[in-house]
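Just dropping this structure here.
Only one protein chain is missing from this complex, and each of the others stays in its spot.
Then we have subunit A:
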Amino acid sequence: MRDARGDIRQLPGLRLWLSGGWLLLLVLAAIFAPMLSPHDPLEQDLFAARLPPFWEQGADPAYLLGTDSLGRDLLSRMLYGARLALTVALVAGTLTCLVGATLGLIAGYYRGWADLVISRLVDIWMAFPPVLFAILLIAVLGTGLTSIIIAIVVIDWTRFSRVVRAEAMSQGAMDYVASAQVAGRSRLGIALAEILPNVLPTIVALLTLEMGIAVIVEAILSFVNLSISTDEPTWGGMIAEGRTSIYQAWWVLVFPLFALFLTVLSFSQLGEGLKEYFDPVLR
């Protein structure tokens, strides 16, 4: 019995290490992209087009992961793509979290008319199909990094507010909240010092999940060419280009797709692991 429990407790640790490791690697890649990149990510060389990755016949060791149909170095493009992906993940994820969690906390703890308004807003929001909503927003805001971030925040805050509201509500009914009230704590004090710490593990899990989602959204928007200017290297853009030459040069599609997949998976696993790590009862 004890041993089985021990095994389960090992798992979040491993999960944290693997996902955290990949993300750390990515952060380093993004920060040091200019130094690490063997080539200019935009530089075209039509004589070196569709070179395969290093282990295949006919590879050029100067292009480790090969080149795309315009002869641009895949590795360099992926490193620069990581910059954009991570910027969107961090900024959009954090902002979405701040907006959504704050509204959820207000609705769930203060209840009353604030809850009425916020919950109604959430209902209306949920009625929009998110991808359509995103494309519509980009059409209005114009393409560019800021637009993507705004679009993600505007679309996804409900993900936080719904969950945080429900949790804040159930925490608010606990006796410890009543005791704090009797002890003369203000409502704001209770919301921040008593309720928030109990909802935090969930918020952290949602936050990392949201970062993964932001990466996907950015990739989708790049894929349909609504993201940044067309020649800026993005994973989504690379996937879109790779799709057209999948039979001649599979690597152009597979490498960015793999990076995207690993990144999104890592964010969600990191969230789960952190949630267990933060929860004093599970810890």
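Just so we're on the same page, contacts are C-beta pairs under 8 Å (C-beta built on N, C-alpha and C of every residue); 3 or more make two chains touch, one makes a residue touch a chain; residues count from 1.
Basically, contacts and distances are computed from a predicted model.
Hidden chain, UniProt protein name from the list "NtaA/DmoA family FMN-dependent monooxygenase", "Transketolase", "Putative D,D-dipeptide transport ATP-binding protein DdpD" or "DNA metabolism protein": "Putative D,D-dipeptide transport ATP-binding protein DdpD".
Across A:87, A:143, A:181 or A:245, the single residue that touches the chain missing here is A:181. One chain of the complex is left out; on subunit A, the residues touching it are 111-112, 174-176, 178-185, 189, 194, 197-198, 200, 280-281.
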